[in-house]
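One structure, as structure tokens, below. Some questions next.
Every protein chain except one is present and positioned as in the full complex.
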């Protein structure tokens, strides 16, 4: 459906590190005079399709497109319109991406919905936030702010603080920091820790190791009861170190990334004693050159008096969103070219094979929601043994116990000799025997021929 | 109130066949490069006033205007705004059409509301859908798609399928097909047949005759229980043929126009067994060159697997909406000129006289809703004997039994010698004696003078 050349930004992984740094340099150029580029994208139209409200993100994109001289059409509350008549996301993006618009920004409550949009639309799609999945332009803005403030990303010490469980921006930011070899200190509000699958992915894809951290007088600042973890790319000689779990002692922090309690995603948890940054919080010597970041909107987790502290950069962070998005839109619309090879380093390798047989277990995934009537499961094999498969839409992972052959309809244990003999393109993965039988596969030993 | 020269598109009847074909040729030109016209309507502003939601239609118009370089202002949910303070449609369009905008697109839940807007606004008004009345730009897009796919309109065999009762797009499309001398096969879901007044109008204005049709293996495809009717322009020698009701045998179909069940207009009817097109449906030899059309959004009446069939043109149909609307807007804003005489062939003649005395019986008509406090009934005489009068707003028809004289306040049977003696400009029409008496008219023979 899509033209082969088009680029989308569904996940921050869709851009290489080199491309990201090139976009930063373009953003710097746009930022010199925001009002000077109104001819660059003249004649082009961006559609913002927001199936979930977000004034800030929508206005930032719309401002960026208008500043580039393009036009904007907007469906800011699609709930009340075609969707109410039962239209699928796939149909909507095919229509709006048909002749209405040259680029789509999609925000949707279901995990993975932006990937669906990108697959069905014939024009570039930018993910404006899909459920608890990703919000890559927020991550770009966060990285851009940090890069501008500190002049680099590699080796920075960045504290992630607050609700690390529900904030998608924090997960994307953590992956991106790891890719750029920055170090992460997690200081979660108790009960809202970074989910294990995020830590797993950091470990698997970026060789990040987690170790307890001792952060001096910080715990008293951002809430007692927090225990800090330090996430850093391991080097071979460090592996031994980590086994004895010596806490890392931090003496210097480059940035604190504060997040609000995402109450709309909570299920009644108390947030009493949630961390709150104030002027007093920043008196520690280790925070002398730190920057206080926040994706906004804030609620109470940063006091208003902090606004005038020169280390508070959250409004600047929002301000940088416009030139950053200008660079992104101009790139996706083909108005500026990046020189780094698009096939360069990517953290996520394309799936080793199309992994059939599974159904995504994430009940907020688009294949189990909006797309249930027209999508089939699609997985990437992200680890071979034991086989770990990631949903191509929402990224949720499942471990397969069995591998069947699409040819013989016989299944085996994943680590059996028989399983290894099945050609990769014929492999079908199952979590359980029940799942395999439901798909009408049989166990080995029913007198069926073994060879394919 | 309106300037004499301005043109509106309230009904597809507001354009001659020649004008429509000229617009198609302009649309073709725009379509060659949608991004190349951003100077044509620079400085002009279009307002979309949507008193009923419709993302698709609104975005299509807004894209068209932006691609022409114009500006767009939008009131997409007027329910919550001035209307809540009690403002009338007439006032809104006078204000917004005063200096705010150079052209208005109006969508409204009441039949005939777009005509009200056109009468009160001083700028061109385009009907974006008014209740169950008309949706003429959808019809233009449908015709344009068919014309592009088949190279002509005259003599085509077009199946209209599904909910033919509630779909306004299907009614407008049927009138337009008849005007262009295409033939229509109706295959309604039982209970959702084409309304008698539509068939009546096709007969009266386009000399279309309906006859049973035998459509080979089609009924099994689009749902059993359907009986087909064939609507074609009669020629003098055919009239005899139709009286013996020989079913027409169709061997070839040029297009199937599928419609969704318009559940929002239903009153609890079941739609079990509603027709559903799938790959299997199109295997019939008679559909070899057919095009599958659909105004979208679809629900379940066309399966997703059909999307990749080259005969499925519904996404193309949506895509053509933008260049088609660009041509229309550029024409109404005076940026392109059509060469065919605007006073050429029109299917609907201006009313023979202002026909007073009646009140439109359509309870969804704007004169009985939004306009009740400021509109008076307005009718066109569409047939002289017996007098048939069509509401100038919603087009609903009424047959008058009595004609009174505005001068003497005396009424007579419509076919009496006295009635014929009343000057046309003094005639007042009534459906019943009760209605005449309510209007303070008296019957003949109360000793009143007869002459005017």
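Going by the order they are written in, the chains are A and B; count residues from 1 in each one.
We take it that a contact is a pair of C-beta atoms (placed from the backbone, for glycine too) under 8 Å apart; a residue touches a chain by one contact, two chains touch by 3 or more.
Everything numeric here is computed off the predicted structure, so don't read it as measured data.
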Of B:40, B:101 or B:366, the one touching the omitted chain in the full complex: B:101
Option touching the unshown chain, where A:18, A:319, A:418 or A:431 are the choices: A:319
Touching the absent chain when the full complex is considered, from A:212, A:297 or A:424: A:297
Missing-chain contacts mapped onto chain A: 31, 34-38, 53-56, 59-60, 62-63, 66-67, 72, 77, 260, 264, 296-300, 304, 315-316, 318-323
Contacts of chain B with the absent chain, listed as residue ranges: 42-45, 47, 71-73, 75, 78, 80-82, 84-87, 90-92, 94-96, 98-102, 373-374
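Rule of thumb we're sticking to: only the chains that are shown with their structure count from here on.
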Mean-CA-position distance for chain B and chain A (Å): 48
